[in-house]
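Shown here: the complex without one of its protein chains, the others still in place.
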Amino acid sequence: MSIFIDKKTKVIVQGITGRDGSFHAKQMKNYGTNVVAGVTPGKGGSKVAGIPVFNTMQDAMAKVKANTSVIYVPPPFAVDAIYEAVSAGIKLVVCVTEGVPANDMMKVAPFVKANGARLIGPNCPGLISPDQSKVGILPGTIVKKGNIGVISRSGTLTYEAIWALTLEGLGQTTCVGIGGDQVIGTNFIDCLAAFEADKATKGIVMIGEIGGSDEEEAAAYIKKNLTKPVVSFIAGQAAPPGKRMGHAGAIVSGGSGTAEGKIKALNAAGIPVAGSPTELPALMKEALKKAKAKAAKKAAKAKSKAK
Amino acid sequence: MSIFIDKKTKVIVQGITGRDGSFHAKQMKNYGTNVVAGVTPGKGGSKVAGIPVFNTMQDAMAKVKANTSVIYVPPPFAVDAIYEAVSAGIKLVVCVTEGVPANDMMKVAPFVKANGARLIGPNCPGLISPDQSKVGILPGTIVKKGNIGVISRSGTLTYEAIWALTLEGLGQTTCVGIGGDQVIGTNFIDCLAAFEADKATKGIVMIGEIGGSDEEEAAAYIKKNLTKPVVSFIAGQAAPPGKRMGHAGAIVSGGSGTAEGKIKALNAAGIPVAGSPTELPALMKEALKKAKAKAAKKAAKAKSKAK
Amino acid sequence: MKVHEYQARQMFADHGVPVPNGEIATTSSEAYEIAERFNKPVMVKAQVLVGGRGKAGGVKYAENAEAAQVLATKIIDMDIKGETVHKVLISEAVDILSESYVGIILDRATQKPVIMVSSAGGVDIEEVADKTPEKIFKEYVDPVVGLQAYQARNLAYKLFKDIGQVRQGADILMKLYQTFWDVDASLVEINPLVTVPGGKVLAIDAKVNIDDNALYRQKEIEAMRDLAAEEPAEIKAREADLSFVKLDGSIGCIVNGAGLAMTTMDLVKRYGGEPANFLDIGGSSNPQKVVAAMDIILSDPNVRSILINIFGGITRCDDVASGIVEAFKQLKPSIPVVVRLTGTNEKEGKKILASVKLPSADTLDNVVKKAIELAG
Partner (left out) sequence: MKVHEYQARQMFADHGVPVPNGEIATTSSEAYEIAERFNKPVMVKAQVLVGGRGKAGGVKYAENAEAAQVLATKIIDMDIKGETVHKVLISEAVDILSESYVGIILDRATQKPVIMVSSAGGVDIEEVADKTPEKIFKEYVDPVVGLQAYQARNLAYKLFKDIGQVRQGADILMKLYQTFWDVDASLVEINPLVTVPGGKVLAIDAKVNIDDNALYRQKEIEAMRDLAAEEPAEIKAREADLSFVKLDGSIGCIVNGAGLAMTTMDLVKRYGGEPANFLDIGGSSNPQKVVAAMDIILSDPNVRSILINIFGGITRCDDVASGIVEAFKQLKPSIPVVVRLTGTNEKEGKKILASVKLPSADTLDNVVKKAIELAG
């Protein structure tokens, strides 16, 4: 099992004729993702890697029945692409594009929700459910099917974490990059809830970074709602305050959003935080062991009670 | 019983210090409506007819726990008053104000819905549940407690219809003026559904007028969903096309929205349409008789089956 | 409120919608000057608020300035469906390769603006909608987020094959929607939107209706109101803040509330009379409004009786009664007036009215019948 994407995922690539769009359309197709169409205004009727291209999402959806789209169009057109996808009936929109103005995101994010769809991103690497589907730019070579869920605000840092897990034999159910911007469609809590509900997922790796209070809120949520073990890593301990560290969302301002504060909140919620991404597998193994022991104890107790 | 307002209705009057606001605040209070506060910016701390006045809805709601508000402020401020009421936690907003731009209404109407509230109006006389509560400007003197629900796009025409019913002994559960504008918060179908669900209501009078296709849609809805008898009147048979007849919504354009078309649609759905509002009571009595006979027949049938 | 084509095209141009060069002329010599300055064939277009000016001969092609002058002479002062032409638009003529229709209105059923386009442009769009609805394409706009570029593209693809024209068309739709929103329009229309040699897309007609409720914040547009194109009685009514529509019958009607005013008219017809007007004195009416209403109706020579039908609510019967008494003092009507007063402050009203000794009626149907009877 998995969250958000699986074997039934049928993808339209918005901006399929661009450099990134065409490259990753092929990568997704090669991985086994069911890429059913692409859209680029003015390029309707052509093909990219055998994938039919349409002028509009409306045209594409009239021919193919997709449930997911992934956006590679430049920032000035990315928000329009989100509206277009949702209005055409797409239920999961993954926006890879980096550099979308926050004002536009504040308007489109509630629109997506009001229409019963889910947006992942923007400024995100997308998601992958190993051996099932890959939507976005996460490299298919570093993942492995298994029972760990991965959530991250970052891109390449996520690859690092996934790769560390894979090397240590900890495969994944789904890896989700939620994006590094201030306003994003799907946050940690949305993913945590989905992983908690996913039977195949046994443990969760959550990778945060400086800026905002998403990790603090996630920590509180985990403590209250999650039965599955979570381990974490927070990037940006060495970042100076007041400076944007690449991601629009990665900025410590006025003493809030620091790595220290986040680690403290996570530890207080009983969530182990790794000192390096490469330490995540060991932490996860220990957490799984503890969870198993706890479950066994509980089962034993229940059994003895039953007697 | 009743719909939308009853003994538990607690009202804040927005624009209570104006000419209409103060007059109708008193009228409502005299009728027995639980008017708990008024709001006029800059007049906080004063009183109107013993009702405390606050500067903002926020201040008012901090002191009194109202669930309903009624708006008498001038058109340029009416939409702000709707936002203010809903944001302060009001669940039923009645906007009496006439002359609100359609553009503003198109924006605020979905906001009200998204916040789980109901807007009635604008450009409406409000509503009254006889002997329970009166919110708006409907005269308390013409109604009588009973089991007929009244819905109307009009103001004084509604009084005419109610008065005719009252004179003929047909009392009302609730009378709702939904307003004469193009964009309104609550339409015929919303009210029809509420009356259908209200046990005390035995029959419904629906008063329409030229313009739009609300009556046609209501007719289709009634045919499909209503078990209670509905009788109707449509104003504007003598109206020339292309001219706005007072109400912003009362205009026949391009051959659509005619009284003829509406009457045809209603008749096709089995709904009798009166030639004059004064004929409504007779039509309603007949409809009630028929419904009773039908119910008796059904009961008898059920009984015979049970044997 | 309706505005003239030249005013609407200015609103379009202000928002970047491409329109041909054009200027307004009120005399034929002005028409000549403009056409000469353009130094191109022009269209001479009557500026009237009624529809169907083309069929009525109000839109003509002029090869040169001389021809423009001749045509302007013919068109200025022409009567089109009762409206006199006072101005003509002199607009550069273009070679038309294709004609489309583009319109935006408020869709009442969805409570959203809807944009409609059809490649069957230049003709009566209602006929297209009626006979070949499949030729009309629509996009509903979420009013809180506004028209999105993809929606404009979706529609533009229905009008054009060429990607350059699709882009122009989509851009025009975005700008037209912005116009619709900015001017508080209840309708904006380009019919036709044309393509010309070289591939350019142009709006060669412009229609805009404004939401009357928004005029308080559209002062510049309100100032465009063409009083010359209106009934004098309607102008007077608006100044007195009355809702008034002139009709051709003999029974003058003064009513409070639009629905009741329509119903009163309907009943006049039902009982064999013909209403002379729709007149709603509105909600919180002051006595002066009644005087103004009476004055307006009395100025119509067709009127043979007046019925006043008041169901007091927000309107108080005593206010209306004072107005009636005052109107009798000031206007001394020579035709019969019948009054029905009921509702808020009915007693007080009837007391006041006793001084003028008018025939009265107690029900809606009776006051109508009485007025018809009195009209003879």
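Each chain carries a letter (A, B and C) given by its place in the written order, and its residues are counted from 1.
Just so we're on the same page, a contact is a pair of C-beta atoms (placed from the backbone, for glycine too) under 8 Å apart; a residue touches a chain by one contact, two chains touch by 3 or more.
Please read all numbers here as calculations on a predicted model, not as lab measurements.
In the full assembly, the chain not pictured is in contact with A, B, C, by the touch criterion defined above. Only one of B:E84, B:E160 or B:D214 touches the chain withheld from this view, namely B:E84. Residue B:Q58 is the one among B:N30, B:Q58 or B:N267 that touches the chain missing from this view.
Against the chain not displayed here, subunit C makes contact via residues 144-145.
On the side of subunit B, the interface with the absent chain consists of residues 41-42, 55-59, 77, 80-81, 83-84, 87, 107-108, 111, using the contact rule stated above. Residues 19-20, 24, 75-76, 98-103, 105-107, 109-111, 125, 137-139, 141-142, 152-160, 163, 180-183, 207, 209-214, 217, 233, 235-240, 243-250, 254-255, 259, 275-278 of subunit A touch the missing chain (whole complex, contact as defined above).
Definition applied: only the chains that are shown with their structure count from here on.
A linear topology is adopted by the chain contact network, the touching chains following one after another without closure.
With centres defined by CA atoms alone, the chain at the far end from subunit A is C. Measuring from the averaged C-alpha position of subunit A to that of subunit B gives a distance of 48 Å.
Touching two or more other chains at once is no residue of subunit B.
Counting partners per residue, subunit C has no residue that reaches two or more other chains.
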